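What follows is one structure encoded as structure tokens, with my remarks underneath.
Only one protein chain is missing; all other protein chains are in place.
So that you can tell them apart, the chains are marked A and B in the order they are listed, and the count of residues begins at 1 in each.
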Amino acid sequence: MESLNQKFTFTSKTRNLFIGISVVGLVLILAGLVVHKDQYARFWANFLLSNFYFFAFSIVAVSFLAIQYLAHAGWSAGIKRIPEAMSTYLPIPFIGFLIIIGASFMHGHGMTALYEWTHESIVKADPVLTGKSPYLNSTFWIIRVFVYFAIWILCARAYRAYSRKEDEVGGMEYYHKQVKLSAGFLPAFGVTFCLAAFDWFMSIQPHWYSTIFAVNVWASAFVGFMTVTNITIILLKKNNYMQWVSENHMHDLGKFMFAFSVFWTYTWLSQFLLIWYANLPEETPYYLARMWGNWKYLFFLNLFLNFACPFLMFMMRDAKRTPNWILFVGAVLLMAKYLDWYIIVMPFTAGHTSGFGLYEIGFYMFFGGMFCYSLAYSLSKANLVPTKHPYLIESLHHEV
Amino acid sequence: MSIESPIREPLIFGDVNLHTITEDVCGPTEHKPTKAWWFGFTIACCGFAFGIFCFTWEVMFGIGTWGLNKTIGWGFDITNFVWWIGIGHAGTLISAILLLFRQEWRNSINRSAEAMTIFAVMCAGMFPIFHMGRVWNAHMFLPLPNDFGPLWPNFNSPLLWDVFAISTYFTVSLVFWYTGLLPDLASIRDRATTKMRWSIYNFLSFGWTGSVRHWNRFELVSLILAGISTPLVLSVHTIVSFDFATSVIPGWHTTIFPPYFVAGAIFSGFAMVHTLLVVARVTMKLENYITIGHLEAMAKIITLTGSMVGIAYGTEFFMAWYSGYKYEQFAFINRAFGPYWWAYWSMITCNVITPQLFWFRKIRRSPVAIFILSIFVNIGMWFERFVIIVISLHRDFLPSSWAMYVPTWVEAGMFIGTIGFFFWWFFLFAKFFPVIAMAEVKMIWKKTTTGKPAGAFLPLQDYDPDKAYQLADMNNPNYLDSAGGHDHGHSEHHHTEEPITH
Partner (left out) sequence: MLKIKRTNCIVAVFNDDHVLLGALRTAVAKGYNIIDVFTPFPVHGIEKTLGIKRSNLGIAAFVFGCIGLCFGLSLTYYTMTYDWRINIGGKPNWPLLSFVPVLFECTILITALGMVTTFYTICKLAPGVIPVIYDKRATDDRFVVLLEDDARGAEIRMIMKENGAEEIRDDVHVTDNFPGPSPLKLR
């Protein structure tokens, strides 16, 4: 067996590529300021969407680590450095939210461009929004952003630190520490992620509510995270890293992509079917805005890309064991996740100005470049495999 | 061959080999039943008999013998129905979802848990049927033209979805369970000492021989059945939740219901598995196979699903406030502080607080504590359904029709009757069928006991993961090579190793 002491080399070529993507994204956004003139709501909606998109993958990466520790999972030990590296991206979305908050001082920008309930005159005139104002008000919202990110970033850093310490000293001490950390983090994650999904996405339409909403967003994020992990592994393997990772690991990650795509459909259907069936005026506006007009094509395309595509393309065993095919399905799923959240964010923010233009591509590239950079940078900083992880042996001999 | 880390706790303890597994599991089916068995069986028969009496009473005198009224149309009957269906979820979860997740501890408990599922679903099915009053018209559940005229049952109705979901669930669980039983029934057949016994078990085992070609297909069939049972098990309680959530009644109509019901079902199902297995492992002397580690793993799932249920309660309450919809808000205030406050707080205590005690390692590794807590969870989950059904109904949009519901002895007797019925089946199963999936336990036997790197094989009372880890010397740079060396040709290993004593 080849040596396990292997680090990813972040070559200047790759580094320039990722920086280039971000820079091109920034140029496109600036060009957008000229082309999509005065469309501030669209600007901020895209800021939120792309910021959230990469944030979601990195926070789910931390929750994945927590689940692996609590379940004493062995198969994933050999690939756990990838979610770990992903989690180091978390401070950047935090800065993203700080920018959104900071921009709110200019009226019509930041939060005020995204959330109706930040406008006091509207809230005062609306008894429902007045009733919600103890929760939905700018101050509390900002406090919550800080609380969420404080918990998430601290835990993510702790995982990383413990894991790297384990590489040095071995033994069970740091493993047990991570199990304890997971037991604390997972319930906290459950609550904070639910509230974050309500705060950032659901409150865009402040009159509307759905209790399953956060579960649906989480399911999307989980599929996206699995996709990114699987793609990263394949790309690393293609560049002669991590040769001990076999198609068995990819198969398992593929199964997660498949299963949670179905789970996403389940939560989607639970929400849609119940609202459609009961037909209550409090709940239907969400779908009324999305199932008629031009939105309806995207609405059904979303279902097709997020359910039918992975379901049919990943059903066969061999499909989950063929790297190039995984890359293809992964690309489809990454688009699908973007579309899923696009449909949630855009109708009540960008509204009629929404479309697919410089802002959309620009913000995606801008945040995507940073995400890839941070992932690659963190991978290069630690060993690609946690050499003293107590269950590593199971992962290295993993067979499906 | 896959390898297990030395720090993983063995799933089988004691001086066990392939033959003793067969002996220990087939034994109870070959000997005369014990006194404990007769004692339990008699009590179950009494409960069952009382149930038959109450069911007959209900059929003779009609639904008027129940405490239902115009406001509260669903009471004990649907509460019990949902409770039983929920309990029936653990078996398929263990046999299907945990198979997909390769949780090998499931191998010792899947057989009995799935049997439990099947019996629980049978109990559940009785309530909707008898709720019709005129049970002789039960065929109207099915998609036959009503009374053979042209009018069909309504496929838009969640109640009809239930018929499809539960009958499919029952059939598929039965098929899955029985297919898994074939190799073990063949083991009993091949040990038969009388012709009669041989013929019966050969008939039941479908002529299984253990041919490699059969195993090859058998494993794939199990995997595919697990694959389709996984969405199936989720769908069943989802559809049960639709019975409530498709309506517009405050407290019933909320979109979190499907996953929340499924989590609750798994939660209650595992509690029932705990209740049964903590007792069965002692009375049937199966402690070597259903170890403390197994109980602990289940306790962890109970904590997980219990916490999910807790978050769902919180979300519901928060959203009721957040919605700004005053009827919804009233429904939840009424739950907590209305006349049925005791039911609500029983639910919260049993479902949210008790499973959190399993965070303590001592508690989740103590069979007595587990047994007590599992009873609490069973009670709590019964109250959950009572809270959802009765409290939401008893004060609806029209204050003039507000009412209270008190069950009658007939309803209570029917509930007792199904419990008797459930245990009646379970005792018969434990007597005549192998309660542990022998073939599956044999499959992991070597890996979980002797297949580990040297030094990890310790007596139970001395078992200490840290020690096992040190013994395995994972800081040794050659660790992986030496462990890999165990991959092949160490067949004599388990003979030379010091046998563990329990």
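Just so it is clear, a residue touches a chain if its C-beta (ideal position, glycine included) is under 8 Å from a C-beta of that chain, and two chains touch if they have at least 3 such contacts.
Computed from a predicted structure; not experimentally measured.
Note that of B:F203, B:F337, B:F360 or B:W409, the residue touching the chain absent from this view is B:F203.
Across A:S12, A:N240, A:N279 or A:N324, the single residue that touches the chain missing here is A:N279.
Checked against the full complex, the candidates B:C46, B:M132 or B:I228 give a single residue touching the omitted chain, namely B:I228. Considering the complete assembly, subunit B touches the hidden chain via residues 1, 17-19, 22, 143, 150-156, 158, 160-161, 164-165, 167-168, 171-172, 175-176, 179, 182-183, 186-187, 189-193, 195, 198-199, 202-204, 206-221, 224-225, 228-229, 231-232, 235, 238-239, 242, 438-440, 442-443, 446, 488-491. Take subunit A: the residues that touch the chain left off the picture are 269, 272-273, 276-277, 279, 315-317.
Here is the rule we use: only the chains that are shown with their structure count from here on.
Per-chain Cα centroids separate subunit A from subunit B by 34 Å. Subunit B makes touch with subunit A in their complex at residues 1-5, 7-8, 100, 102, 230-231, 234, 238, 242, 245-248, 253-259, 300, 307-308, 311-312, 314-316, 319, 322-325, 359, 453, 465-466, 469, 474-475, 479-481, 483-484, 487.
Those residues of subunit A whose C-beta lies close enough to touch subunit B in the complex are 1, 4, 70, 72, 74-75, 127-129, 131-132, 135, 170-172, 183, 187, 190-191, 194, 198, 207, 209-215, 255, 259, 262, 266-267, 270-271, 273-275, 277-278, 280, 282, 388, 390-394, 396-399.
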